[in-house]
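Note that this complex is displayed minus one protein chain, with the remaining chains in position.
Note that the chains are named A, B, C, D, E and F in the order they appear, and that numbering of residues resets to 1 at the start of each chain.
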Amino acid sequence: MNTASGFIKALESGTKHLFIKRFTLRYPEQKLKFVGDGYQFDPKKGVGIAGLRGRHILFHDKCTGCQLCSIACEGIAEAIAMVKVDEQWKQNKKSIMPQIDYGKCVFCGLCVDACPFYALYMTNDYELSSYTKQHLIYTPSQLAIKPIDNGDVELKIGSRGATHG
Amino acid sequence: MAGETASQFLPILYLFGFGIMAGISSIILSRLLSQRRRYNPIKFLPMECGNIPTGEGRAHFMMQYYSYILMFVVFDVMLIFLYAWAVAFTSIPKEATLPMMGFLGIMFAAMGYALFLAGRKGIW
Amino acid sequence: MGALNPDFRFGNFVGSIIQLVLFILAFVTLLILPIIFFMLFFVPLPVVDGQVLTPYLFFSMMVDPSRTLPIVQFLIHTDLFRAAVFPGFAFGALVAASTIFIERKLLAKMQLRIGPLYAGKIEGIFQLLADGLKLVSKEIIVPSGADKMIFWLAPIMFVSTSAAVVALIPVASGWVAADVDVGLIAVFAILGFFPLIILLFSWASNSKYPFIGGLRALHQMVAFEIPFLLSALPVVIFSGSLNLSNIALSQNLFWNIFVMPINAFVFFISSLAELERVPFDLPEAESEIVAGWLTETSGMIFGLIQLGNYLKLYALAGLFVILFLGGWYGPQIFPQELIPGASASEDPLLRMVALEGLYNPVTINSIFWFTVKTFGIILLMLITRGINPRIRIDILLHTGWYKLIVLTFINLFIVLTLIYGGILGPEGLISAR
Amino acid sequence: MNQPSDFLIVAAVLISIGIYGIVVKRNALRLIFSIELIANAVNLVIVAFSRMLPNPQGQVFVLFSIAISAAEVAVGLGIMIIAYRFYKDIDVTEYKNLKN
Amino acid sequence: MIDNKSEIELKKKTILLSKDILNSVVEKFGDRIKVIYDKRNRSKIMVDPEIIVETAIFLRDNHGFDHVESASGTDYPKEDQIEINYHLGSYVNPDLFPYVLVLSTKTNRDDPKTNSLINILPSVEYFERETYEMLGVYFIGHPRNERFLLPEDWADIPPLRKDFRLKGR
Amino acid sequence: MSSLDEKIDEAKKLSMQIVKESDEDKLMTLSVGPQHPGTGHFRFIIKLDGDYIVYVNIDPGYVHRGEEKMCEYRNYFTNIPHLERPVIHDSANITYSYSLAVEDLIGITVPRRGQFLRAITSELDRINYTLYWLAIYGIFLGHSTMFMWPAADRELVLDLLERLTGHRITHAFNIPGGVRNDMPNNFKEKCLSQINYLEKRLKEYEHIFYNNPLFRQRTEGVGILSKEDAIKLGVTGSVLRASGVPYDIRKVEPYDIYNEIDFNVQYMKTCDSFARAYIPFLDVRESCHIIRELLDKMPESGDVREKLLSNIKGPPGESFKRVESGRGALSYHIVSDGTSRPYRVKISTGSFRNILALPFLLVGSMLGDMPPIYWSLNYWPIEADR
Partner (left out) sequence: MADALFVGLSILTVGSAIISLESRELLYGGIALAVSLLGIAGFFIILDAPFVAMFQIAVYVGAVAVLVIFTVMLVRSPNTVTKRETVKRKVAGIALGLAFLALIGSLIGNSVISQLGFSDTVPVVEIKEIGRELLTYYSPVLIVLAFTLAGSIIGALALARREDIEEKNEPA
């Protein structure tokens, strides 16, 4: 009898799920919405601000070319190289800024923690795939662009189960 | 002569033929369409989880359940006799069921003993 | 055309196929059709419904479409048509194909997934086509040391044996490819081929995992053959015939499942085991023996075996309906005439649409109910796959040889008591005839 | 064609093939094959006569005959398996101790 | 809220327990055993390689250290020695649940050999195999001093030795 | 007899001798893994006598990366991202243990709110890992629905982790000194609602999986690891608790905030595969409970991180710290020589300790018992190889 009731319970549970909402994110059509503008770090308090750790954003007007981010990355991924830029900033005498190779980056965000000048943050942009490795190297000017946040769905829990919508 | 019964069975042969035709034609089509790259002999080795296969593929391998196949040979026969009885069931007198019950009883005694033997896993 | 060139593009492929088809069409219309027409003047043609089949009938059909009907009627009563199209191969393959699609969508729904989505605009309805194309265009790898003859022949035999089972399943009164007097035993006899084919195929693969899988399949099928046959025994006692059409006809009063529910259950379980479906898919248990006896299959060989499996699924589900669910009996829902007053009408097009002379409400109804019931059983088989894990071989053998056989005999004796008690049977209170 | 004698001739051919096998072959399995062929040929003869007379008893006889030969195969293969286990061979000339 | 009293009591209890264990071991084996440290819930003793088996048997039978949490080795090229650590724990004695005793010994770096504890604590089997492979310490009495994690064609010195340098570092 | 026949006979006798000497014709050697749907990056060689396994030899190391050696080349902070690679689903716990060991070495304590956040990520990751493990357990037994459901419901936890730490897996969230960032706004409400929904879903698992008679048939009484054997083999985590030893590091040696949390240690005394499959599931329930309690008791504001230099130097000495991860005790033994890099790091993982029981359990069982026994040991090949 225990066996029979076990089967019947399982059957009931299985058929019940035919009427529950599907729990799949249809990725290219739907994109998740995120909380903030990405992971940021406040050097004064020494604490980060929660957010997705996606592609970096570099504020050229704040970057001093101090290489701290590059040094922070040294033991991790060695993805950050300091390259010469054509721009002239008064806080950046050497005119060097980070260039990030996303073929190597592990998105740990320790470079953001290392930056004392609020110059390097992370954004919600996670669609970084490309056909060549060359395209994965982001120059400082590419890093300065603010990504368009086009996430539209969120995880919702309704009476007929959880779904993305 | 020999018309009616044989012609009843012919459509089975037709369908058998259709199956063979479908199979052969799809395999020929597949051979025409598909790539054939035969430069890597490793590709054609039998599957052994990514290792080079060791030992013989067709080992003399005996599962502990050989007895069940032996039993099947005998009890398959019993079943067809049961069908002969079942078909004639309505057109024979009631007493005629008794021999069948005797037959069944003997076979079941044998089956019980055979299952007992088969269940003793140590001896197979 | 041995191999596709590396920069293969699907558009080019389709384009070349279309070109080929157009070329063949032009060739046929310009050359072959005239020759055929010319020949047909000298060949005596059969007479259908008082009309001689001449090539010119084709032109008159264009004017009066209803003239097609007698020819169609003549055609669908030939053995070849029945074997090839309606209750036979094409119908079986169609049901098999729709079963695959339903299975994927249903299981996806149960598992909170979406299932096939992109092939075909609506919910991935052409997924099967895409899969078929994929399988056809894949390389067939014959493992080294394999027994080539058996390796190529076994999948073909698998499909054709499944198709042979389909031949025996009637879908309506008189609508069966092979109306055999010993239909039920014939089904069982043909099903007995499968263990042999699987064993040979697994042996031919020259690999360890297929061999273990083949042995498992052999033991499993052999263990479940006996309860499988035993569970159909009371049905035969009731109907007094082994002809499947007669068995279905004998249930015009009540369905057999009401008298022998245990046997129906046993039959269902055994057919699951016969089909190697979850929970009895241990010949293909991927976490133990990679893919069982299908490990070395690739490309179209795998496709053929799957086709055979689903044909077999249809055949066994149909057999369940015939044996236990009253065959094609069901309430009459189709009207007496498809379009009222069409037969009296003068319009040939209307008569064509109304299928005058072809449309038989009883047959159509029977086919409808048979299909509905079959899909119901198939659905049950699919849901079982969603909710159960696989079982172990010794438990399986134990179930097959001890529990199910005892269960069938319990029901057999219940049926015998009912007949000897004078409640059922030919002279019983509730008589079928 | 298609007269009783034709069936009898086919059966006779099968029986002579079986006799040839029994005489020539030393492989135990081939011997079993030969025996099966002979038994089936005899069944064929019985059914042919049953159809000719016509009489259903011939078919009943064949049913019994098939049943018996199935049992015989089961026992025969059982003997063969155990002999194989002792001698690691299926050549009947190797089975020397079975004589004692 | 933190139950300060019970916390302190617990601390005291474990400190007493560790004292007890270390005293008994030192009493048994005398100056062949050195107590390296005795922190909260952790203590370390250093024994001579010859008596490591006896010590393990003593600890297992008298105090209930029945398994190892970890076993490893550390290479000290300056001292020309390899240190083997067994982190013993107990599943039998509930008082010892939080307590880990480090039983360690030192062996010569050129020909590292030590007695295996596999017969006393079967749970060291894979740890010792790994240590053999990574540091080249031969465990006398271990049935399978052979390749375990490294590739089959490893032909370099054991990788966790300090003189094995990673490429490019 | 002709000379040819004699020669043939001689050759035959010779070959028969060889066969008899090897006496292996009834055994079949199977290599299970590394490319096997039932093992992952792992291999074991089994010998079969019919349907019974008579010999097992395990062969790990296919994903060995030398994490311990890598640790010696990086400082205490830059070790974090690569240390979480062995168990990307449970990266909070594997870095938790490391952070504890480093903090013990340099002698600091984490701010209270940071301790709570650490515990929350640890529990969320435990759920994440266990659901993943459960999904694979389902497909190992051929239960495709059980593969899909936990894999889907993991999304609930992953969503929370993404909000909190910025990544779905490999968070790099726990670092020596605390956690990287505070939790975002309205995280608490979101977390509570999703955890409540998850608990509702867990009930369905029981219906379709744990109470399914076929599942019970396959696991109950299979692969019995008695209490004595479990202790002898030194297994840990759910495997140990399924054998009747209520040993949970969170309870027996509470780290950080766990001594203030009220929860039960789940253990069973049946010692079989079913118990080993059921205990992690019960742990998930307990984790839901713990998360709710943590969110309840959490201080409203405060520091989450102790400020440390980026290349902090540990004093010479050593520390040994462990946490209860999804697979059992996960301990770090760190030796420092006073520089900014650890001198020696030894990672002792639950998987590595549990796999010792595999040959012990498999010998004598059937081939069909292999997947339920193997995966019930809560083994993660990459973590064991490190």
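Here is the rule we go by: a contact is a pair of C-beta atoms (placed from the backbone, for glycine too) under 8 Å apart; a residue touches a chain by one contact, two chains touch by 3 or more.
Because the structure is a prediction, the values reported are computed rather than measured.
Listed for chain B, the residues touching the missing chain in the whole complex are 1-6, 8-9, 58, 60-62, 66-67, 69-78, 80-81, 84-89, 91-93, 96-97, 99-100, 102-103, 106-107, 109-111, 113-114, 117-118, 122-124. For chain D, the residues touching the absent chain in the complete assembly are 1-10, 12-21, 23-27, 29-30, 32-34, 36-37, 40-41, 43-44, 47-48, 50-52, 54-57, 59-60, 62-64, 66-68, 70-75, 77-82, 84-85, 88-91. Residues of chain C that touch the chain left out of view are 147, 180-182, 185-186, 188-193, 195-196, 199-200, 203, 218, 222, 225, 240, 242.
The definition used in the following text is that only the chains that are shown with their structure count from here on.
Steps from chain C to chain D, minimised over paths through touching chains, total 2.
Listing every chain that touches chain C and chain F alike gives A, B. Set against the Cα centre of chain F, the chain with the most distant centre is D. The count of contacting C-beta pairs peaks for the chain pair B-C. With every chain reduced to the mean of its CA atoms, the largest distance from chain C is reached by E. Chain A and chain B, compared by their mean Cα positions, are separated by 58 Å. Note: centroid distance chain A to chain E, computed from Cα atoms, is 43 Å. Touching two or more other chains at once are residues 110-113, 208-209, 212, 290, 386-388, 393-394 of chain C.
Across the assembly, chain B contributes residues 48-49, 55, 59, 61, 63, 65, 76, 80 that each touch 2 or more other chains.
Against chain B, the residues of chain C that register as touching in their complex are 1-4, 79-80, 82-84, 88-89, 135-146, 152, 155-157, 159-164, 166-168, 177-181, 184-186, 190, 203, 205-209, 211-212, 215-216, 218-219, 222-223, 225-226, 229-230, 233-234, 236-237, 240-242, 290, 295-296, 299-301, 303-304, 307-308, 393-394, 397, 401-402, 416, 419-420, 425-426.
Chain E meets chain F in the complex at residues 1-2, 7, 37, 41-42, 44, 66-70, 72, 74-75, 85, 87, 91-92, 97-98, 100, 102, 121-127, 134, 147-151, 159-160, 164, 166, 169.
Against chain F, in their complex, chain C makes its touches with residues 107, 110-113, 208-209, 212, 278-279, 281-282, 285-290, 385-395.
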